[in-house]
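To start, the structure under review is shown below, and the notes come after it.
Note that one protein chain is taken out, while the other chains of the complex remain in position.
Up next, subunit A:
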């Protein structure tokens, strides 16, 4: 773990496990999830669809559906364990202390209210501002996220904005009350590639200006490399590797991370065209996760022990860790990282 004074620490998730009630018992969506984010720092939760990234965010924001069951763990924020609080108490921190940016800006905004009303609602309901003051504050926020002619556009409806502009509006709502933690759940997935970079730049700028802690949920390795300090790689409901981004990208300790990185097409300094590497097989069905290491059926390095024993988190130094029996060998394997 990197040294951090307790005052800097913003969010600490420990041993979180979340299941979903289903026919024939509970399906475990998350298990053994532990991570922390400090003020001014960005942690990425990286993983493919269904790996449990979004469920983690929902658990923090008290947005889990009624069918979800938190079976263990703590979420420390602001000196409180959010999971032990009544849902209503946690909600009170949403918007003011924690903001969230959603994946699809087309549906995240309410279609029947003007964007001015939707943003001003935060100031009116959460801060008790009057109608006019709230409107002024909303205009300022819209201006902050880089929407031109903010004052005039207050009266527009979401469908009158482009996708990128709508995501700016969603971000405006998330940061309006200057939260200390910003959770961004795939903020660029639904956007054009050209707009993606602008949105990430905006998030980065806002984070620096407000010294926010940011939890970025994504499956985009490039985004992670560009804006993240630390990364937690998720696979099938568990964190399989965590650490400083540069370390993890340079020397992945888990074969899954290694496979992910290898599957990025090399565009820079190309020349020879190589077939794109892929990870064979599919992630396991959460109802029938394999014994031992959940990744072993897809792992090119799998040994007997992987089929029977669940690997612990192996400490690789400086906050870098991976849940692989052969994590140290992976990192030391210079042959593969020349």
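Observations
Here is the rule we use: contacts are C-beta pairs under 8 Å (C-beta built on N, C-alpha and C of every residue); 3 or more make two chains touch, one makes a residue touch a chain; residues count from 1.
Keep in mind that, in the parts below, contacts and distances are computed from a predicted model.
For the chain that does not appear here, its UniProt entry gives the protein name "ABC transporter permease", which is one of "ABC transporter permease", "MoxR-like ATPase", "Protein translocase subunit SecD" or "Cytochrome c domain-containing protein".
Listed residues A:49, A:110, A:162 or A:308: the one in touch with the omitted chain is A:110. Touching the missing chain, out of A:9, A:76 or A:91, is residue A:91.
When you scan A:8, A:32, A:48 or A:121 for touch with the missing chain, the hit is A:121. Taking the complete complex into account, A:174 is the one of A:174, A:212, A:227 or A:314 that touches the chain left out. The missing chain lies against subunit A, touching residues 61-63, 88, 91-96, 99-100, 102, 104, 107-114, 121-122, 125-126, 157, 159, 170, 173-174.
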